[in-house]
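The complex appears here without one of its protein chains, the remainder shown in place.
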Amino acid sequence: MKSQRRGQLGEIWHRLKKNKFAVAGLVVVILVLLVTIFAPLLAPYSYDKQDLTKPFLKSTKEHLLGTDKFGRDTLSRLIWGSRNSMAMGLGCVALSSVLGITIGSIAGYFGGQVDNVIMRIMDTLTCIPMLLMCVVIAAILGPSVRNAIIAIGISTMPNSARLIRANILKVRNLEYVEAARAIDAKNYYIILKHIIPNAISPSIVAITMNIGNSILSGATLSFIGLGAQPPLAEWGCMLAEGRNFMRDHMELVLYPGLAIMITVLAFNVLGDGLRDALDPRLRN
Amino acid sequence: MSTLLETKNLKVYFKTGRGMLHAVDDVSFKLEEGKILGLVGESGCGKSTLGRAVLHLLEPTAGQIFYDGKDITYPTRSELRKLRREMQIIFQDPYSSLNPRMSVSATISEPLKLHGGLDKKEIEERTKALMETVGLAERFWGAYPHELDGGRRQRIGIARALALNPRFIVCDEPVSALDVSIQAQILNLLLDLREQRNLTYMFITHDLSVVKYISDEIMVMYLGQVVEKTISDELFSNTLHPYSKALLSAIPIPDIRFKSQLIPIEGEITSPIEPEPGCRFMVRCPYATEACTQPQVLEEIRPNHFVSCCRCREINHL
Partner (left out) sequence: MGKQNLLEIKDLVVEYQTDDAIIHAVNGVDLVVKEGETLGLVGETGAGKTTIARTILRILPKPQGIVRQGGIFFEGAELLSLHEKAMRKLRGNKIAMVFQDPMTALNPIERVGDQIAEAILLHNNMTKGEAIKRAQEMLEMVGIPGMRYVEYPHQFSGGMKQRVVIAMALACNPKLLLADEPTTALDVTIQAQVLRLINDLKEKVKASVLLITHDLGVVANTCQSVAVIYAGEIVEYGTAEQVFLNPSHPYTQGLFDSIPKLNSTEPRLKPIPGLMPDPTNLPVGCKFAERCRYAIEECKQQIPPNVELEPGHQVKCLLAGSRGEK
């Protein structure tokens, strides 16, 4: 028995703090989020301000990271770009989690035919490659950040659903769920109060890990022209634009590449740490 | 003393891939208000299933259940809601029977919040009173299950079961997962509560010594059927069914003078799926004969002592 009262969240935070990597990841994630939020204040220039007299500059005092083909400040484009990249990362995950958790919970709790039908629909969705879905949606609705988010969100939803369903199958047979039934609690109450809070830990970890993946997917889509459209700043777009000049101006590819890599790594490391902190079995 | 709970030919079957699983097969009994009925048997005998069926946590397949004289076999939604206030359950595992994300006070007050009619202050007072009744110090109000030991967790479960002032409680192996010295504390608590509130218990256990200590009447179950049913003391002074005898002799007595016979019965339990008609204990019974392949009937062999064994009188020289 602990002498300090901590409660469940306090326990989790305490365990997370001990993991140096996770803390580092958390710090980086917070920094990136701050850059995203305060982009207008931090970026020295607008993301589409061109200066055709100063293309391909290396680092100077006015342009700390140089300029691109159109004389646009790379640093500013990186900062503004974080908004679109993070929008894709967070937006996709939000969409797929909300949809996936709702659908997966219903399937897992009610079982039987409901479960069958829902999971077969999920299986069908899984068979459609994400890229194909994006191409189709882009063809119908036009390519944009918003539509890329929809495409990625829908194609990653089945994983969310499956994950929570698996944990719900474990939790719904536990006795405290039976106890809730014994006091005549209604189904939706049991799902919301008893089942989801106890089945959601792996999903939380998955969400954190998926943010990294979604940023990558978003960058990929932008890279091939299906996501953020120029002149929007987005790290994937910047990669695409810099690709042609890689031989002489590698920094045009290096900076956005590093931005993607560091952000994704930070989310993954944080996710790993969260999983360890949430797993009660790892306690002595 | 009126009959509070009664079942007639209650059956609970489950469909499995290999056929019908006869979890509870043709069980009938009467339980008077204020009494404790002990349900004893080993794994797979159906005792837990019977306890849950009576509470409608599992649906009965056939037969009838009566509560306070009324037929509650197929209750309406509002009838079920009323019943759930009067019939409660205490679980075996103090670890999985509490929501790890709910504090002690939240768990105990949940039934009060769900059944309405009380304001916040009343709920708080009632919860404090319940904690005191079961011996939980007030300092545990905001504690979480993982901070407490098995005995205290079980007390939380008991407080939760008492919250709606039930008349009948199914105790499903409530002390089996607890340490020996805590078991005694909890057993005494349950007995005290029975006296104070005139509760009626269905006490499920595999431990014959515990069931002897706590029960007024005992039913011994094997593979879904009742093989022996009688008053507690009578069962131990005149054990009649071969399975009950074997069960009794298999229990190691903590007394060095009684080097117990430990007559282990050979073999393993047979399958409850699509069982053969006739005595289910036959394969392992040292007294089995041809007659045992006929369906067995629960007969009154001695006053208020029922046994389901066709050779019972012979074996016991009655």
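A and B are the chain letters, set down in written order, and residue numbers restart from 1 in every chain.
The criterion applied here is as follows: contacts are C-beta pairs under 8 Å (C-beta built on N, C-alpha and C of every residue); 3 or more make two chains touch, one makes a residue touch a chain.
Computed from a predicted model, the values in this text were never measured in an experiment.
Taking the complete complex into account, B:187 is the one of B:187, B:204, B:218 or B:292 that touches the chain left out. When the whole complex is considered, the residue among B:57, B:231, B:265 or B:283 that touches the unshown chain is B:265. For chain B, the residues in touch with the chain missing from this view are 42-43, 149-151, 179-185, 187-188, 191, 206-210, 212-214, 236, 246-256, 258-260, 262-266, 268-269.
Here is the rule we go by: only the chains that are shown with their structure count from here on.
One finds 50 Å separating the Cα centroids of chain A and chain B. The part of chain A that touches chain B in the complex is made up of residues 1-2, 5, 7-8, 174-176, 178-185, 189, 193-194, 197-198, 280. Remark: chain B residues 52, 55, 57, 80-81, 84-85, 88-89, 91-93, 96-101, 103, 110-111, 114-115, 142-144, 146-149, 157, 160, 163-164 touch chain A in the complex.
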